[in-house]
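What you see is the complex with one protein chain gone and the rest in place.
Here is subunit A:
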Amino acid sequence: MDRKVTLAHGDGGELAHKLIQQIFVSAFGNQSESRFDATFLSLSSGKIAVTTDSFVVNPLFFPGGDIGKIAVSGTINDLSVAGAVPYCLTVGFIIEEGFPLADLRKVVKSLAVEAEKAGVQVVAGDTKVVEKGGADGLYINTTGIGLQREESTIDPSRIASGDAVLISGPIGDHGIAILAARGELGLMTDLESDCAPLNHMIDAVILGGVDVKMMRDPTRGGVATTLVELAEDFDAIIELEEEKLPIRDQVRGASDLLGFDPLYLANEGKVLFIVSESDRQKTLELLHQFPEGRDAAVIGRVTGKGVGQLLLETPLGSKRRLHRLSGMMLPRIC
């Protein structure tokens, strides 16, 4: 087989067949299903959850993951925080002509490994090859299908004053890891992206009987943007305590240097929980049992209902309002 992807790999002919058989089918299985134009799923009755996401990360390989891992975890986490049990995924690849086949194999393998860890099957896929310059290496789209969990207590209308706000771990790892991996900053760090499917950890919280009222994964825009949206969507006043936000030294150092606010950095393996006040300790204990939740912390609480807003109590005791991320984050010059 050629060592680079060519336009012929995407034309539906001999090479395309080889590519599908040797890379995709061998990684994802489902030999029988691949002979049809569509896949049939047998789902039990109940509500079905669907979500879709496209991944355009640069670089494709970074400490702690690659585009394949992120394509699985992003979609699995979106299903999980909605209160659904992830069931299966579809995967679409858009590949730039000339992309190394070895890299494609690596990405597909990582995607398959993560899907297996998460306990979901890849049930349909698609490959397109575009001319050199028409894409930046490789883009992936995944669509996830899940079933609403019967035990799910998620209902944002129940968010009430006193509810606790928790995060499953330190903030901003993915944002800084990606920036460092781009190699443009001259930053040397051992920091890894946090990207990971979190469905098992979320399952443990829900099955542990915690009264979870809302979950969100704070990806692009970070913890602040995610919570501002949540506060506004569900008319809640949320207060965070700056002192309680968990953060790694590397993220804090890089943010200070580059002028970033960690509250706005992307995360790919974190969940924000809003739970009843009485369940805050139980939630923490459940989260702490998982490697991804080892540093989980209570970071704030709901202080009222009304016109939704997010406030941050600074260590000085003053409270300032947090807003959505505005514009791009550009590294400062001095």
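By our rule, a contact is a pair of C-beta atoms (placed from the backbone, for glycine too) under 8 Å apart; a residue touches a chain by one contact, two chains touch by 3 or more; residues count from 1.
Going forward, contacts and distances are computed from a predicted model.
A chain of the complex is left out here; the name its UniProt entry carries, from "Branched-chain amino acid transport system ATP-binding protein", "Glutathionylspermidine synthase", "PqqA peptide cyclase" or "Hydrogenase formation protein HypD", is "Hydrogenase formation protein HypD".
Among A:Gly13, A:Gly46, A:Gly209 or A:Gly259, only A:Gly259 touches the chain left out of the display.
Set against the missing chain, the residues A:His17, A:Lys47 or A:Arg320 yield one that touches it, A:Arg320.
Interface residues of subunit A with the unshown chain, by the touch rule above, are 170, 184-186, 232, 242-249, 252, 256, 259, 261-262, 295, 297, 309, 314-321, 323, 326-327, 329-334.
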